[in-house]
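Every protein chain but one is kept in place in this view of the complex.
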Amino acid sequence: MKKVLSVLLALMMLASLSVSAFAADEVTAEGYKKEIVIAMADEFTEPDPMETTAETNQIIQDCTCDLLTDTNLDTMNNEGELLESWEMIDPTHWTFKLKEGVKFHDGTILDTDDVEFTLMERAPQHSTTSSYAAKIKTFNKIDDLNFELELVQGDVDFNYTLAANSLAILSKEAFETMDEAEAVKIGTGPWMYDEIVPGDHVTLVRFDDCTLYDVPHTEKLTFKMIPEASARMIALENGEVDIIMSPSATDYTRLQEDENLELVTEVGRTQNFIGFNLKNADSIVSNVDFRRAVAMGVDKEELIYAAWDGNAVESTNWHCRDSGYYSEIEGIPYDPDAAAELFEQLGCDGLQIKLVTSDADHRTKMATNLQSQLSDYGIDVSIEIMQNSALTELNTSDGTTSGVELTISSWTPGKNADYMYRNPIYSTGGRNYCHVDDKHIDELIDAGAGETDPEKRQEIYTELQKLLVEEMVAMVPVAQPTLTLGTRAGVTGARLHPGLVHQFKTAELYLGQ
Amino acid sequence: MARYIIRRLLLMIPVLICVSFVVFFLMDLAPGDIVSQMAPADATPEQIEMLREEMGLNGSVLQRYGRYLWNLLHGDMGTSLSLKRPVMEVFIERLPATLKLAFASIVIALLISIPLGIAAATHHRTWLDGSSVVLSMISVSMPAFWLGLLLIFAFSYKIKLFPSGGSGSFKYLILPALTLGTEQAGNLTRITRSSMLDVIRQDYLRTARAKGVSEKQVIRKHALKNALIPIITVLGSTLGNAFGGAVAIETVFAWPGIGRLTVAAINSRDMTLATGCIIMFTLMLNLTLLIVDIAYAYVDPRVKARYSK
Amino acid sequence: MENNRILDIENLVVRFETDDGIVRAVNGLSLQLEKGHSIGLVGETGAGKTTTALSILRLVPDPPGVVECEKLSLDGRDIISMPIKELEQIRGKDVSMIFQDPMTALNPVFTVGEQIAESIFLHEDVSRAEATRRAIDMLELVGIPGERANEYPHQFSGGMKQRVVIAIALACHPKLLIADEPTTALDVTIQAQMLDLIRSLREKYSTSLIMITHDLGIVAEICDEVAVMYAGSIIEKGTLEDVFNRTKHPYTEGLFNSIPNLNDRKAMLTPIQGFTPDPTDLPSGCAFWPRCPYACEVCKKEQKDIRISDTHYVRCSRYEEKDFRINRKEIS
Partner (left out) sequence: MARKKKKAEVSGQKQYKKRSIAAEVWRNYKKNPSAMIALVLVVIIVFVAIFAQFFYDFKKDIVKQHIKEKFQKPSAEHWFGTDNYGRDVFTRVIYGTKYSLSVGVVAVAISCIVGVTLGLIAGYYGGFIEDLILRFCEVFTGIPSILMGVALMTAFGQSIGVLMLAIGLVYAPMYCRTTRAAVLPVRDQEYIEAARVAGVGDLGIMFNHVLPNALSPIIVQVTMGVASAILCASGLSFLGLGVPIPMPEWGAMLSEGREFMRDYMYLTIFPGLAIMITVLSFNLMGDGLRDALDPKLKQ
């Protein structure tokens, strides 16, 4: 009897669970869903914009605070966010005007003091921002809304620097009146922090006094951490969440075919490439003919198919498509026969070559496919997979001794052209994965950054692009993958950002009255 | 008894220090460090060096360990390098999820294994015994994370009854607890069965029967209490392991437990967090084992006598 | 007459069906015991004494044990067909048992008080507190200070443990007490104390007793009747006088001859030749014939019960021959 009872009880519990699994949506008076839940893969760890460069943190910070300038996702141009306007007097002198009446979450009004505090006081103290702060020589406050910057070196793209997410403007008053841990949460964005549950979710509530954006109808924005792409998909289908970040490529058709769901896509600005360690003199990769043979012999289409299920735009150029001064160069086209011939000339049959990459899913997929492709030419690729930090360290350490031959990596630049070269290509750049060390290239990079005439700039950058990819063959650019979001049908204001800091500032879901 | 406990607690200190030493040095050996990960993609070498000092990662490994140990002995586990918050705070935040999963799975494991183990022992050499042996053997031979995947496939993909991952309300707990519980149940069933079989042949059960104790009572009262010691031993280490050893299951179900936190910390080369987590974990395991040893004393008066000596 | 019998066993057969073959532990045993009487069950190790005793309580482990008999009644109640609930009421109440090894007979995780009280609580309509109080009385009765009721078995010596076991067995004043080699595991000095204790308690509660032992001295000390077992059956049974003084069976004779004679220390010990038979493969006819100095062809084929007197019978075919005598002298 007892047993029967307990079984019944268990069944009842199960039944009640299954019912509660799909709670009905709560709707505002205007017919909008009260709470939008966004599923993301990674953990939110840090509300302070200056303490992090992780995109997950930046996505949420982007909802709560604003930048001086930001990419307009409609026009893809750099425009003022907190700035009303700016003017470059000459490459070292810039004047700026803030928008009027912008309120922080603590009720204070944005003025030049807050900007000065952020740029001149906080930024030099943080490693993520110190290099930006170092560009500024003096900060001259003109009045509450106008200020002037004098730069150490001329920089025609300085407005792009201000779009760095770590330079979000925080409230000076907040830092004076509360703990730093709380003050960093006070921004000007349409959302305020409500609850942070580490490893699980972050809830934001609407900031009704926001003037920069049309205040959305949504009352709450919750970012929920669901690491598995498949689990995120299920949650979306179940109605547990409204938006999912980076759905698995295998779910794209499901998202497109389900009338309740939508697939949002955008070409990303991340350049995925096969890099050669140019400084490894012991290895055949220091031979430009070998590099050219690899470039000719690799079927990028197959790589794209293996790594992203075909959802990426093939690259012929190191320079990202939507970055400034992109030039349609031919690159090195796929030619397996020529490659085979060249490999044979070089005596590559039975060649052992080592490839290092990180444990990111698409990189390992690219690596295994590359291994398969090169084995056709008799080349044995051994793959070493490491954590991203280890890869970065290995790739940026002294190229002559690191022992790296091939690497699969990626670079996500900002919008301005200089980003494409300053760090990953310049001989002293911090992320010089291919160990490019060429005076001429350095000169071209410097020239491009200092040139004010757009036409001349275009020439310089075109030359750079051809030189790197076609002549030097420092790397084989593979693809810029498609960025995706999955949403419930009817979600608006969920915007993909090519630089990966997607925007949810005005996310809404109209469900009808 | 009190002296015994104090002695055991004191003995934990050198063990914990050794653990911190081992983990710290292993982490130092690992290629890559957190600085290159934390630095912005366009960081200059100077910026990286600045960050390194900011994080207190300058100096030789011995110097760093010395500093770490000094703070540790003062009860300070340091600040997580990646999360920029005190390690203890981060750890405590994750603790409830871990404990929830650990205890839920143990409850499930006990609900399955104790009755099954007893039934197998009392129905020795029958089909029931045979199938319990086979089932428990399969459960210990199965990669638990694989069972988790199968459960997700069945219960989240096919019949959309439970969420496939994350934490939150009670329904999130069911699948991971069931997975971990099943894994533990295998071992517990085996140990319950064999220790019951051992006890069942003891003379004192015949004494109990001879004085008219019903068979049910003989098993539940007289036999079970005697069979408990090995069961408690296994239970203790199982529970201890569930605190941080269920990484794969936590990963499968995206459960925000300590195990995954530790692996993430190791992966991001967050030395303080990784070392701190593993120290805390070892402490929890050791405390569990101590509690188990104390529990013996309540189950078996002979053990209690030994402790007081 | 019937009603006066506390125990009546008719043709009891117990076998254990194991992987290695069928072990025939008890083969056609019949035994009657009058109320208030005491009988000694004597035999070598493995003769089936304990199994017989367990059969009376229906405690033979099943499987692999199989118990069959024509009759097994205790105080006029049929044990064999009794439902288990009723049986549990009888165990410890009407019949109880003292086991051989006091070291293992007590549950190590309960106090001795609890173990004695459990029996009382189960069988008598008393509260737990009352049961505990009576358990303490019982302890004192067997010569253990009552305050030790809260101690655990491991805190007791072997002799003390056996006292506890006796206390458990007698807690509900059973009508029949089966003592299975209660002294074997104990020191000689303690043995005597135990026997005294059992005897005095038996007299106090007029309990019937089955004393299982291989020690003929103990039987002489405490029993009215003797039954000698060999290979699972009783081969000679009679009063103490009958068996000790007018020994009939060659095996019984052998047993007596194996005892060192204190009065004649120069006399040679004459042990029985050979080993007890393999119970999975018993010899045909009389199981004792391979070791019997008097064996003849008939013995290999059959065995017969021969009644010597009202109280005395022997299972030995050779007594069909009128003038058959064994070497042992009758003592009158």
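Order as written gives the chain letters A, B and C; numbering starts at 1 within each chain.
Basically, a residue touches a chain if its C-beta (ideal position, glycine included) is under 8 Å from a C-beta of that chain, and two chains touch if they have at least 3 such contacts.
Every value quoted in this text rests on a predicted model; they were computed, and no experiment measured them.
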Among B:124, B:171, B:221 or B:302, the residue in touch with the chain that has been omitted: B:124
Per the touch definition above, residue among A:372, A:400, A:452 or A:492 touching the missing chain: A:372
Which residue of C:7, C:23, C:210 or C:295 touches the chain not shown here: C:23
Of B:212, B:259 or B:301, the residue in touch with the unshown chain: B:259
Contact with the hidden chain (one of B:27, B:48, B:175 or B:188): B:27
Where the missing chain touches subunit A, by residue: 229-230, 233-234, 248, 250-251, 302, 305-306, 359, 361, 364-365, 367-369, 371-372, 375-376, 380, 382-387
Residues of subunit B in contact with the chain not shown: 14-15, 18-19, 22-23, 26-27, 29-31, 124, 134, 137-138, 140-143, 145-146, 149-150, 152-153, 157, 194, 197, 203, 241, 243-245, 247-248, 251-252, 259, 262-263, 266-267, 274, 278, 281-282, 285-286
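What we mean here is this: only the chains that are shown with their structure count from here on.
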Whole-Å gap separating subunit A and subunit C, where each centre is the average of the chain's CA atoms: 89
Gap in Å, rounded to a whole number, between the CA centres of subunit C and subunit B: 53
Centroid spacing, where centroids are CA-atom means, of subunit A and subunit B in whole angstrom: 37
Residues of subunit B touching subunit C in the complex: 125, 202-215, 222, 225-226, 299-302, 305
Complex interface listing, subunit B residues touching subunit A: 30-34, 36-48, 50-51, 54, 82-84, 90, 93-94, 97, 152, 156-157, 160-171, 174, 251-252, 254, 256, 261, 264, 267-269
Of all residues in subunit C, those that touch subunit B in their complex: 54, 57, 59, 63, 84-85, 88-93, 96-97, 99, 101, 104-111, 115, 118-119, 122-123, 152, 154-155, 165, 168-169, 171
